[in-house]
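One structure coming up, written as structure tokens, with questions to follow.
The other protein chains are all here in position, but one chain of the complex has been omitted.
The block that comes next holds subunit A.
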Amino acid sequence: MIPTPDLSHLSRGDYDHVYEPAEDTFLLLDALEQDATELLRSRPLICLEIGSGSGCVSSFHSFSNYPPVYISTDINLHACRCTRRTGLQNKIPIDSILTSLTGALMHRLSHAVDVLLFNPPYVPTYSDEADDAQHDAGIAGAWAGGADGMQITNTVLQQVEPTADQSVQSLLSPTGRFYLVAVKENDVPGIRQRMLDEHRLQSQIVLQRRAGREHLFVVRFSRG
């Protein structure tokens, strides 16, 4: 059992502004724990988490014997601060960056990310609501996902691996893996098919779980 990160330094006040770890977070932790042996064997160097929120996922000691570089991004400044503090609390140096998705990292992390993690704002909302949430960069940005809950995720899916015409950059290293949290409304089979057809990425459902009204999935993409 890998212990859940220590979050005792975070308070109610923090969670007014930052996503509090919930079932989706814990499902992602469980998926990483399940893959821990393989992840460790692949000797990752760079681990990038998009939308790190509290920092709970990036602080999880799943590669504890072989420290990679943990880089995290969030559009919410409070989240970036919490992530940094959570890293310090759990003795994992996390480089917490205030940026949207992979902005500022895309150029240098081309084909360099060994482990990519994203628990996105996945709740279906009106498109305007997602736009406003992105603009405000506050707590609503943690869940408001626009059409099919895919508005933000779709941008990331385009950056993970080039399309057949190689026109876009790609993040994953040759042995890189991408873990994505999704809900049923996001159309998980559709996402997987699209990633296979357009980006030639294989995928597996690592875990799925019903939590209240949500049917949550963790999907792992790789070059197979």
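The definition used in the following text is that a residue touches a chain if its C-beta (ideal position, glycine included) is under 8 Å from a C-beta of that chain, and two chains touch if they have at least 3 such contacts; residues count from 1.
The working rule: contacts and distances are computed from a predicted model.
Visitor: Tell me the UniProt name of the left-out chain, picking from "Anaphase-promoting complex subunit 2", "Trm112p-domain-containing protein", "DNA primase large subunit" or "GTPase-activating protein-like protein GYP2".
Guide: The missing chain's protein name, per its UniProt entry, is "Trm112p-domain-containing protein".
Visitor: Given the contact definition stated above, which residue among A:Thr4, A:Gln34, A:Ser100 or A:Ser222 touches the chain not shown here?
Guide: Spelled out, the listed residue whose C-beta touches the missing chain is A:Ser100.
Visitor: Among A:Ile75, A:Ala133, A:Met150 or A:Val206, single out the residue that touches the unshown chain.
Guide: Of the candidates A:Ile75, A:Ala133, A:Met150 or A:Val206, A:Ile75 is in touch with the missing chain.
Visitor: Which residue among A:Ile2, A:Ala22, A:Ala112 or A:Leu196 touches the omitted chain?
Guide: A:Ala112
Visitor: If the hidden chain were put back, which residues of subunit A would touch it?
Guide: Within subunit A, the residues that touch the unshown chain are 43, 45-46, 66-69, 71, 75, 77, 80-81, 84, 93, 95-100, 103-109, 112.
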